[in-house]
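Only a portion of the chains appears, each positioned as in the full assembly.
Chains here go by letter, A and B, matching the order in which they are written, and residues are numbered from 1 within each.
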Amino acid sequence: MICVCLQDMEVTLIAFGIARDILQERKLNWELVSGSTIGDLKAALHATYPDFDKLRSLRCAVNEEYVSDTHTVQEGDEIVLIPPVSGG
Amino acid sequence: MTTIQQQIDIRLTASTLQLAAVQTWLGEAGVGGSCVFVGTVRNRTREKAVRYLEFEAYIPMAESEMRKIAEQSCQRWPLQKVAIHHRVGHLEIGDIPVLIAVSAAHRDAAFAACRYCIDTLKESVPIWKKEVFEDGEEWVAAHP
């Protein structure tokens, strides 16, 4: 992906399970407009990687806690992409 | 005086899970009854033969979510001990991916809490299971 638009915040995405297969990376730097929410990030991910549309769900975690779509992303956040879990 | 920390045993491990280890641990309490849930790797999913499974976890958060589940159980029911053990890595057919043991003076609480633990674990703990077949592989439950 070549990102040519001007952005003012960078976060790190960490992907597990099928999310890692979709990104083809465990870790990926990602640029976002300042003030973006988790919902904004997910929309951008779905636009860039349409395979996310096929998942049953996609949750995100920051600091080892689930965060909702309305959560505001901070510069430098490590955002963990959590596709449907299947432990047990 | 037993604290909540002494009551709870959380393990996310690449080593074999053993019921025998839980038996000894449960035996230390003044328990009346224990309910144990043991998952086992099934040899068939939708008619395709599973060769083996790979379990991946977001380890620090998985441990923290497992601990939350155990602590919530202790708050909700009068329990003596809660163990939640989960495997990661390569598992063969017949291996145990998950083992939950709950002890209580009364079996109502033990059954209810054990059921709550496995149900909640399957919803909220960031662990992913990949089934590997002869002709491919698949992340379980990823797609609708």
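Observations on the model:
The rule we apply is simple: a contact is a pair of C-beta atoms (placed from the backbone, for glycine too) under 8 Å apart; a residue touches a chain by one contact, two chains touch by 3 or more.
It should be emphasised that the depicted structure is a prediction, and the values quoted were computed from it without experimental measurement.
Formula of protein chain copies in the complete complex, based on this structure file: A x2, B x2.
We adopt the following convention: only the chains that are shown with their structure count from here on.
Chain A and chain B have CA centres that are 28 Å apart.
Across the interface of their complex, chain A is touched by residues 39, 55-58, 60-62, 64, 86, 97-98, 118, 121-130, 139-144 of chain B.
Across the complex, chain A meets chain B through its residues 14, 16-18, 21, 54-56, 61, 64-66, 80, 82-88.
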